[in-house]
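Pasting in a structure now, in structure tokens, and then I'll have a few things to ask.
With one protein chain withheld, the remaining protein chains of the complex are depicted in position.
Think of it as A and B in the order they're written, each chain with its own count starting at 1.
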């Protein structure tokens, strides 16, 4: 399964060299489990060290979904140790993507709730399939759980304070048109043009000298990254304590049952 | 008069239980005097402790006005002690509303300048009567006085930095349509539907698990609340010192004269 979880590689199609495309392929819905998160982080780390790589497009190889978000099975009925290890992997993914030196573009070719939305928001640019059946947003509150401060910071940096307040308190999922309107995504295109549009956008970003763009990106994102960096252990402890509560475990159980019924 | 100042009670109309409606009724324009502020705080405190209460709709029982804002008579020609006591009550109202565990919805059925706007902005959601003769905004500067930092923070959290700068420096009052456009209110409806729409919106908010919503709200609002909490006494001193100045007292006197003439 590990080998199937992720396909990343440099492409040089259309003369666009130095651009990797990461295709998440963890059936059925690219749930971000420990394995997929680890694979993503290792792949990104390699790309960062590859001097020939300047940009990364992340997309999904699964139909109808970009990523369903954090895998609830990694936090339901698991030991505190496991939950803690899982949470560290989520932090690691966010830290690596939000602080990446590469130009990162999310080609959101399907629904992208919760952790899927977070991953998309860490990128420099977001292109979403204009299909009203897809949705995107940090809907944690609807499941009775709480997006931590760095999810909140990422959203606030993207859509502003008031929209974040409404979005997080109500756990809102937005249609592509709504997401464009509030600035959660930057561009909508027909589903079959998401990846080609991402490639075109990448060309524009790569026209900027890397060092100036990287220093600028770091200047803007560093304060947000530093907040988590200086609180990683407390953040893990808080997560483990919260997720281990009987009431929260029960909520997750109810939610998993609902998912099963929906499938059947 | 105390008994007339405020009508708060739980309602269960339409099967919507656990929702209190607070109707400000302090003729003629619901000026926020010490008495009304104290009544509001006591009523809110009781509701917070009432486990059967989950939401609060605040509205006006006076025609054409939600609240005219802070009562200038509480700061014109009064002793420093009185001004200080009054200001503590304003702080208390803001702290209680902005940090409330309840879902708070403002049903703004009339004009809402200055302190009236502040009160509305502390809520989770704002519905305003779509009547172009009504206005809303922090217009203190127009009277020669200055909205303190926590008024500014509340506005900034609602409409952003640049709009706040313009709004506060010019003391702008917005029509309902303008207020909707900048995000000072969330929804406009015909005047006779303000309260029913508030009830409908409340249903949506109450569909979210309380604990997740409350933790999320606190995470977002706590930094702003902490700024006042750690500066309450200085803020009172600043206010008393400022409002006691001859030039400011003179400005307030001119304004009160103008109000009298307008009535006549």
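A few comments on the model shown:
Throughout what follows, contacts are C-beta pairs under 8 Å (C-beta built on N, C-alpha and C of every residue); 3 or more make two chains touch, one makes a residue touch a chain.
Quantities reported herein were computed from a predicted structural model and do not represent experimental measurements.
Within the set B:146, B:180 or B:256, the residue that contacts the chain not displayed is B:146. In the complete complex, the hidden chain is touched by one of B:169, B:192 or B:234, namely B:169.
Here one chain is not drawn; of A:64, A:78 or A:213, the residue touching it is A:213. Note that of A:47, A:70, A:89 or A:159, the residue touching the chain absent from this view is A:159. Listed by residue number, the positions of subunit A touching the unshown chain are 124-125, 156-160, 183, 186, 204-205, 208-209, 211-213, 215-217, 219-220. One chain is missing from the display, and on subunit B it is touched by residues 140-147, 149, 152, 160-162, 164-166, 168-171, 247, 251.
Simple rule for what comes next: only the chains that are shown with their structure count from here on.
Each chain gets one centre point, the mean of its Cα atoms, and the points for subunit A and subunit B are 38 Å apart.
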